[in-house]
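Every protein chain of the complex appears in place save one, which is left out.
Entry: chain A
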Amino acid sequence: MDNVIQAEGLRKNYGDRLAVRSVDLSVPGGSVLGVLGPNGAGKTTLVRMLATLLDVDGGHAEVAGYDVTRHPRKVRERIGLTGQYAAVDSRLTARENLRLIGRLHHLDRFAAERRGEELLRRFDLLDAADRYVGTYSGGMRRRVDLAASLIGEPMVLFLDEPTTGLDPASRQVLWDSITEQVEAGTSVLLTTQYLEEADRLADRVVVIDEGSVAAEGKPAELKSRVGGERLRVVVRERSELPGAISALAPIAPEEPDVDTATGEVSIELRNGVESLAQAAEALRGAGVEPDEFGLYRPSLDDVFLSLIGDRTVTEQSALGKART
């Protein structure tokens, strides 16, 4: 299928500062692109340009087959946008919010009403539909917001950090709704700081850092780029560390990674279970009784950290996950 988002050399500057330097990206129809990056990497700016909210300073982009600069109106008829905070009117009820957005999508009164009811049911909001959105919990508001962005039956859905600040249960609910929407054929561009979210939802991932694309690929490809499966061994006594290292070194294709502070040794596993058995044998031979002995698959966290490095140590805590 053709690309529903196609951007080339997209650029945005605020005064002297280049918020987005030169970004190329493409999203094939029916797929989900995850845009990952630390705070201030330019993710939101990128989304706002693609969604016609911001003027483009350089390069060009087509969304749903139309140029965002020349035909913003055509683009808007075909997109939905859910931003970082729920952009719904808190002094209206959910039902009224959806009806209003439906009318502004130029549905007639009945069509707007019908579409609103449909979405209220789908997002499990019927019971609360006549309460002011201001009284809703964060998760419910986000659901109203997502429902609002689906009223125009968009071809492309932009989700700018859709689950930031939500509790795990609400996040799960939102993920399920997004998955459902993708299965129905909507293409999605999703920005997130949660690597787990990208891993879970995205077919392809683009890592953005300082306004440029730092890496791109399927989650699995990106993970294999930082290495394959690893064996992780934690020794019980610090004194056993040299023994463990010399036992594992012959099996490892490269020098073992050692963390003396935690007593941790890790090696890449080239031959799966075979190497695992060898390692166990070697450790027993060396008389090392490890505290932990296990397989470890690199996560997108590792990809992220290997690309972005220590520069973003402060953001690291915001990721909610520490490197193992």
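Throughout what follows, contacts are C-beta pairs under 8 Å (C-beta built on N, C-alpha and C of every residue); 3 or more make two chains touch, one makes a residue touch a chain; residues count from 1.
The working rule: contacts and distances are computed from a predicted model.
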UniProt protein name of the chain not shown, from "Cytochrome C", "Indolepyruvate oxidoreductase subunit beta family protein", "Transport permease protein" or "Glutamine amidotransferase class-II": "Transport permease protein"
Selected from A:E8, A:D89 or A:E210 as touching the chain missing from the view: A:D89
From A:R11, A:H60, A:H105 or A:R232, residue that would touch the chain that is not displayed: A:H105
Of A:V4, A:L18 or A:L81, the one touching the omitted chain in the full complex: A:L81
Positions on chain A where the hidden chain makes contact: 48, 51-55, 73, 76-77, 79-81, 83, 85-92, 96, 100-101, 103-106, 132, 148-149, 152
